[in-house]
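Every protein chain but one is kept in place in this view of the complex.
For chain A:
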């Protein structure tokens, strides 16, 4: 056997579906591979090209799969090392429906269909994998992409994840379908269907499906006069029924319908026609399931007119988050999507208020601060926001401020109805203090940063995490410049933040035991927010301000960026980034379980492995603390 053949087989065996094959089989496949090199932007195949005789595996580099719709090229998927694509020749005869283009210089393996087909036929795992992959890569996810492009961070995985998410969505379907038996008269059955207001009925024998009748059977076989309405139902039923197993995924169901050219699937106990009927999946169920994908949610937000519509959408987001966590989709992707949707909701709330009040008298910016500003809001937490409006002449000032205060009050009220609680500390734009002109805000930041501690009761670190939701981006830029200008060489300010970051109580005792709440309503619970997450968030903010890195507001990304900027301590930063994700996940799960903010975790209920995981996630904090202590001389305030 050739050395290179062996190396390619070694590579393939790491990835599905090849991991289902033996090494000998893989060597045979590898031996028939063609290795191609694609320069950046080179096109492998494009929409409407005749099918190739091979499908492809990415050996290195990234391949974009795109579709052209409405004269606009949109990315359906990005294929990374080990991903397969170009599966159309397996399942269809018509030309390619998408374009495969190298995003960067890539090496790909072309595996001849003729060589691979026997393995597909003999191995159902391989077949299923290919089917799923084909379904995911074929779907057009235009909406998702347009939301994806707004997020500035790790776009690479964003789109993949979204299609994953969509694919993984489970289906809800009618699990008490209408049933009848073969000897019934068509007219009676039709009446039964009409009375029950459904468009399909399953014909069964001993509770096993033998056929199905849908509205289209009635129109094509009865209305045309081919059969009298007094005939028995078995004359016009479609048989056999396409059956599937319970818990079928959206993508699979969709694919089966396409493949068999049917509009209904019958769910049975073991997935064959020889077992009891469990339900019926109709095309309509698929459409409904698609409706809770992130892109559709955002579209709906843009259309909604009332707070209660927004609330409904926010509730669906919670379902989406819960599902995704159960499906083990990385928390960073989930929070990306969630924050986009939160952002859209807040934006819509501002818009609705403007519609009520009339157009604003000056340009302004509505900024989310705190967790939403950091794009880390997975649960319904309280709302934190500020409003900055452009400078106006003194005589107009009062009216303008008055307008914006009313706008902010209205918006926060709408958001409260949606389910975001008002901030208990009053950190909202509806507060006189946090709704003011650019000059006033500049003064505010100047005084916070140059004389910290003097008026420290109203300085909160959350004002340093902000994201524009609505309005004039230039205003956000102006504030950012003020902050970074003040931060340069401002030891006093960093001292203050540093002390603030380290003041939080340690999560673990000297003996590496969790420190639990000793009194109050949350006695014996672990305060994951203040003891674990806040120190990481504060430290990341402190360090990023200190390194003068603009535009990164997310704790996870901040640590990642710090690892690049300060490579000496990269290891500490990276472990903190990971720890932050783990901790957020714990908090989110706890929050979803109890329908609260997840601040307190019940340690006693956790499994041993989860406890270990949590403990391990707390360990990097010690290193981080030392790092901060050595970086800043924390003397003035300690």
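Note that contacts are C-beta pairs under 8 Å (C-beta built on N, C-alpha and C of every residue); 3 or more make two chains touch, one makes a residue touch a chain; residues count from 1.
Keep in mind that, in the parts below, contacts and distances are computed from a predicted model.
A.B. asks: Just go with whichever of "ABC transporter permease subunit", "DNA polymerase III subunit epsilon", "Extracellular ligand-binding receptor" or "Thiamine pyrimidine synthase" UniProt uses as the name of the absent chain.
C.D. replies: Cross-referencing UniProt, the chain left out corresponds to "DNA polymerase III subunit epsilon".
A.B. asks: So one chain is hidden, and I want to know which residue out of A:4, A:121, A:432 or A:619 touches that hidden chain in the complete assembly.
C.D. replies: Of the candidates A:4, A:121, A:432 or A:619, A:4 is in touch with the missing chain.
A.B. asks: Could you tell which one of A:105, A:181 or A:440 touches the chain left off the display?
C.D. replies: The single option touching the absent chain is A:105.
A.B. asks: Return the single residue from A:35, A:306, A:355 or A:619 that touches the missing chain.
C.D. replies: Of the candidates A:35, A:306, A:355 or A:619, A:35 is in touch with the missing chain.
A.B. asks: For chain A, which positions touch the chain that isn't shown here?
C.D. replies: 1-5, 7-8, 30-37, 39, 42, 60, 105, 107, 110
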